[in-house]
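Right, I'll just put the structure down here and ask away after.
Of the protein chains in this complex, all but one are displayed in their positions.
For chain A:
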Amino acid sequence: MTDAAVNDVSVDTRKSGRFLYGASVVFLCAWVIVPIYFLLINTLSSPETVNSFPKPFIPEFDFGSLQFFAGFSGMLTALKNSVIVALLTMIMSIIIGAPAGYALSRFDFPGKGLFRMLILLTRAFPLPLLALPLAVMFIQTGLDDTAFGLALVHTTLAIPFAVLITFSLFSGIPIELEEAAWTLGCTRLTAFTKVVLPLILPGITASAIFAFVISWNEVFAAAVLTIENRTLTAFLLQNLDTSPLHLKFAGGFILVVPALIFIFAVRKYLFAMWGIANR
């Protein structure tokens, strides 16, 4: 075989490789973006357009569907409940998760590896398995159908992430910074508040927002554990079979958008949790 032939072969492989790569990227992007785009079109169209066929590919910027959504009885209360539960989840998961993350990154204690495993293990149990016993227990303690009770469950779901994100953030802050602060007149506490906290605050915010999104998106526990005080997800699920198409689209849109925006805002820290450097 001549050199030219060898070169041709390798150029061909490289070309087809690049094509495959491009195609995969386009496919994966479409996989994520197309449904969200349809959601957007249908939300921003009048109810009539939503229910007709074929559908337009360009949104009409008609707020009829969203108005209908806002006017639907119980919808705004559900939205309010969602926000309350998500805020509670956010606060509790940081208050519990951040100190655990700090301890994991700064102290050596027996059972550290096991502790890390156990934190992850809370995600190993399927929620349906836990939801029913929890419902019984909540009814016994009077926590059922309260925002706080649901936030407790969501906190359990969010804590592993809160611990892991803050763990990686604290680990990213050299211990020497704290030690320097100690030699410069700080106690362990003031070194934390004056040096570590300012450095870690953006990351803590990210982890809090992630907890918010976890709670915001959660359906199952919300549907099982609340009746009167439904969150938006549970409320939409409840009315899924009876509500008109445009209401579903509007509800879906209202659910997806904050989650999307938040996750986009904190993506850097989520990558950090998985150990991918993104700088």
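Here is the rule we go by: a residue touches a chain if its C-beta (ideal position, glycine included) is under 8 Å from a C-beta of that chain, and two chains touch if they have at least 3 such contacts; residues count from 1.
Criterion: contacts and distances are computed from a predicted model.
Chemist: Consult the UniProt record of the chain that does not appear here and report its protein name from "Thiol:disulfide interchange protein DsbD", "ABC transporter ATP-binding protein", "Butyryl-CoA dehydrogenase" or "Heme exporter protein B".
Modeler: The record for the missing subunit names the protein "ABC transporter ATP-binding protein".
Chemist: Touching the left-out chain: which of A:Ala70, A:Leu132 or A:Leu177?
Modeler: With A:Ala70, A:Leu132 or A:Leu177 as choices, the missing chain is touched by A:Leu177.
Chemist: Considering the whole complex, not just the chains shown, which residues of chain A touch the missing one?
Modeler: 174, 176-177, 179-187, 190, 194-195, 198-199
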